[in-house]
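Let me give you the structure first, and then I'll get to my questions.
All protein chains but one are shown in place.
A and B label the chains in the order they appear, each numbered from 1.
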Amino acid sequence: MSAGGGTSGPDRDLASLAADLAARATSARALAEASSRCAAALQPRLNALITATPELASSAADQVDAGRPGALAGIPYVVKDNYCTSGIRTTCGSRMLAGFSPTFDATVVARLHAAGALMIGKANLDEFAMGSSNENSHFGPVRNPWNLDCVPGGSSGGSAALVAAGAVPFAIGSDTGGSVRQPAAFCGVTGIKPTYGKASRLGLVAYASSLDQPGVLARGAADCARVLAVIAGHDPLDATSSTAPVGDYVAAAARGVQGLRIGVVEEFFGAGVDAAVADRCREALAALERAGARLVPVRLPSLPLSIPAYYVLAPAEASSNLARFDGVRYGHRSSRAGTIEELISNSRAEGFGPEVKRRILAGTYVLSAGYYDAYYRRAQQVRRLIANDFARAFEHCDLLAGPTTPTVAFRLGEKQADPLAMYAADVNTVAVNLAGLPAISLPAGFEAGLPVGLQLVARAHDESALFAAGGALQRETDWHLRRPPGASA
Amino acid sequence: MRVSDTRHPGAAIPIDALARLARLALDDDERARHEADLARVVEMMAALASHDVAGVEPLAHALDATATLREDAVTETDASAALLARAPEAQGGYFIVPRVVE
Partner (left out) sequence: MSRAWQPVIGLEIHVQLATRSKLFSGSATAYGAEPNAQACALDLGYPGTLPVPNREAVRFAIRLGLALNATIAPRSLFARKNYFYPDLPKGYQISQYEDPIVSAGTVRVRRTDGSTFEVEVQRAHLEEDAGKSVHDAFHGATALDLNRAGVPLLEIVSAPVLHSAEDATAYLRTVHRLVRWLGISDGNMQEGSFRCDANVSVRPGPDAPLGTRAEIKNVNSFRFVEKAIAYEIERQVRALENGESIVQETRLYDETQNRTRSMRGKESAHDYRYFPDPDLPPIALPTDLIAEERAGLVELPDARRERYVSELALSDYDADTLTLDRATSDYFETLLQSLATATRADATARPGLAKQAANWVNGELAAALNEAQATIEHSRVPAAALAGLLVRIHDGTVSGKLAKDVFGAMWRGEGDADAVIAARGLGQISDDAPILAAIDAMLAANPKQAEQFRAGDEKVFGWLIGQAMKATRGKANPQRLNALLRERLAQAR
């Protein structure tokens, strides 16, 4: 079963939409309303939204129609519900924040607003961004528009699903271990995680602070480039924000890949990777070759260590980041609380879902006295080894390539019994976060009716190379133009 | 100071101590499940132990950045109304919790 619709969203690329708006062939209000209606129509099937904000979008649209300029003026989008939106419910997919609204906008949201983009809603996600299937949300799972029995991926499942289904031309997600790239792959859209520090984390509710990065999901690389250009750049209110310059991403998407060296990573095509997925990726790489890129074999020997390293470091940081949720100053407070101790422990027990608890306990474990050196410190050392591997690989090539995920989207409930199975599937994505590098997932064909994603990784701050490759691939192929069966054309 | 002896990773998971440290009230089912899950996760982490990391500097902050500092200026004016309004319980300008015994 797939996501049919009679209600179509603004399913065009950003350049076309901008042209239509400029020519007054459409209005911002019309786009906002179409988008909101489409998302609402899809909601019973996909459950991709937690909060819809149609009135907000419409009133912002009216300002655009009245002449307010902006690089993304009049373009509807959704933002993952772990981004703070002032006065608008921000739940992080959790009971803990089910009724919570922030008092400020995340910097990414503020920049999009300043650029005239129209937020039509807050997208569903795995609770506190912890998960790879969007089955861990307090607000119910999200379904894949390509096959409603399948997961859309996670944790930015809602964001990916709505772009794939054509409700919005782009969406904002967050990526800590693959949470933008993997759902992009499962949903057949393009998803980019920029270099660590490229986009501000202010207002992005922290999961693992040294790994989290805002990301963009859209139909194509050129559109991702357009949006990233708006949200990227130094933020003095985020001490981890990079001062490195923002490249001309839109130009990069058009420049082609002549002479670009793409390293095909042997470990990315490891034992767990489905043969069909591997084949689709090799076909995509062949297309890039035709476009002028050169393929070279390359190794990342430490890659298998990235899973244990990630699942030590991310939960460790998360256990500390989530300590603030105690029912004292905001958020869920248990009514079963006689003493302060009970108030805190019960509020947290009631507020968090099982995966979040699992990671908090694991994180507490690896940081606790006696275990710190064996796990946490060691994981930080392995992290450096992984970063060194990437650095060595980039001596011989400009991009690294491999399947984003080992399989196509799995069925809902299929991996719930064994959390470790879910973790293991992140092997191609987590290493990138550990090294802080930028990476993109590009639609690369289909397998059994479900999309396959090709991941490209670039050097720090070389998002332009990713866009160049993405743009070239999408001029050679049309996988990124396919829509789920029954969706608006 | 940190205890430098590394405990044997194969030891039993101190689930009660961890739940206490993390302030998570667990019922019996959860306790058992998390104890088992954590044991398996710890097993998975054991792969780290087998790798030689002698002389490798830990990497805490991915790219070699240093912190940007902030000028010493008061930029936040009284937002207590909005913040207290979001409190589960507030009175007289204070956040209220059950009596803390010191």
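Everything that follows uses one rule, which is that contacts are C-beta pairs under 8 Å (C-beta built on N, C-alpha and C of every residue); 3 or more make two chains touch, one makes a residue touch a chain.
The model shown is predicted, which means the values in this text are computed figures rather than measured ones.
A.B. asks: Please identify which residue in A:A106, A:V168, A:L288 or A:V382 touches the non-displayed chain.
C.D. replies: Selected residue, touching the omitted chain: A:A106.
A.B. asks: Please identify which residue in B:D27, B:E57 or B:E76 touches the non-displayed chain.
C.D. replies: B:E76
A.B. asks: For the chain not shown, which residue from A:V79, A:V189, A:V205 or A:L300 touches it across the whole complex?
C.D. replies: A:V205
A.B. asks: May I ask you to list the residues on subunit A that touch the chain which is not drawn?
C.D. replies: Touching the missing chain: residues 83-84, 90, 92, 97, 100, 102-104, 106, 201-206, 208-210, 236-240, 316-317, 319-320, 323-326, 328-330, 340, 344, 364, 367-369, 372, 376.
A.B. asks: What residue numbers in subunit B mark contact with the hidden partner chain?
C.D. replies: On the side of subunit B, residues 2, 21, 23, 60-61, 65-76, 78-80, 83-84, 91-102 touch the unshown chain.
Following the convention adopted for this analysis, only the chains that are shown with their structure count from here on.
A.B. asks: Touching residues of subunit A toward subunit B in the complex: what are they?
C.D. replies: 100-101, 103, 195-197, 210-211, 236, 239-243, 304-305, 307-309, 311-312, 319, 323, 326-333, 337-346, 348-349, 352, 354, 357-358, 360-362, 364-366, 368-375, 377-385, 387, 419-420, 423, 434-436, 460
A.B. asks: What residues of subunit B sit close enough to touch subunit A in their complex?
C.D. replies: Going by the criterion above, the answer is residues 2-7, 9, 13, 15, 17-19, 21-26, 30, 33-34, 37-38, 40-42, 44-49, 51, 53, 56-63, 65, 67-68, 70, 79, 82-83, 86-89, 95, 97-101.
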